[in-house]
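Heads up: the structure comes next, in structure tokens.
And now, chain A:
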Amino acid sequence: MDRRSILKAAGTISAAAAAVAAFPRAVFAAYSEKAFKNPKIEDSLNELFGGNATTPSGDVKLKAPDIAENGAVVPIEVSTSMKADKIAFMVKENPNPLAIVADIPAGTEAIVKTRVRMGKTTQVTAIVSSNGKLYTASKEVKVTIGGCGG
Partner candidate 1 sequence: MKTIIRGTLGTLGLGLALSVSAGPVEDQAAFQKYYENKFPNTPVMDFQNGVYSILPEAREQWEAIEEFPPYEIAIENGEKLYHSKFANGKSLADCFGPEGAVRGQYPFWDKDRGMVITMERAVNECREANGEKPYGWKKGKIADVTAYMSFNSRGQEVKVEIPSDDPRALAAYEEGKEQFYTKRGQLNFACADCHMLTAGNLYRADTTSPAFGHATSWPVFRSKWQSMGTLHRRFAGCHTNIRANPYKAQGTEYSNLEYFVTYMSNGLEFNGPAARK
Partner candidate 2 sequence: MKFLAKGLAFGMLLASPLVIAGSGSTADHIKAATDAYKQLSKDTGYQWTVTVIKIKEAQKALDAGDDKSARKLAHEAMDLVEATRQQAKIEADTWKMRVPK
């Protein structure tokens, strides 16, 4: 076992120091209140990319189910053959649509997989930032509630 935990209680000096040590590069995607706690997709995009003009593109691959098995755990995958520097994912009907922003440094492949929550049937959008432009792919994910499993 070579895993080392540096889990510390919040607010202690050591935790703060650890946080700084763990995140040495401010240039990379850092959580921002303005981008994430924002009900308007356009505003979030402005905050993240300094612009919100997007172009739908077949080169943005978005994998998400047509019908979510469980709205609390919806697997998604975004990838592109373009040279991307950032990938973001939006869930339109969520109170704050922006779910994740990922940095793709040189040498890292333009692919991100994660699992997101969605409260109801919604359009979801993948956004790829490439050469200063934003490309998107969208689809609808149906979220059903009720029955034996949900």
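The rule is simple: a contact is a pair of C-beta atoms (placed from the backbone, for glycine too) under 8 Å apart; a residue touches a chain by one contact, two chains touch by 3 or more; residues count from 1.
Picked so that all candidates are chains of the complex that A comes from, given by their letters.
If you're wondering where the values come from, they're calculated on a predicted model, not measured in any experiment.
Here chain A appears alone, and the candidate among 1 or 2 that touches it in the complex is 1. Residues 65-70, 72-75, 77, 113, 115, 144-150 of chain A touch candidate 1 in their complex.
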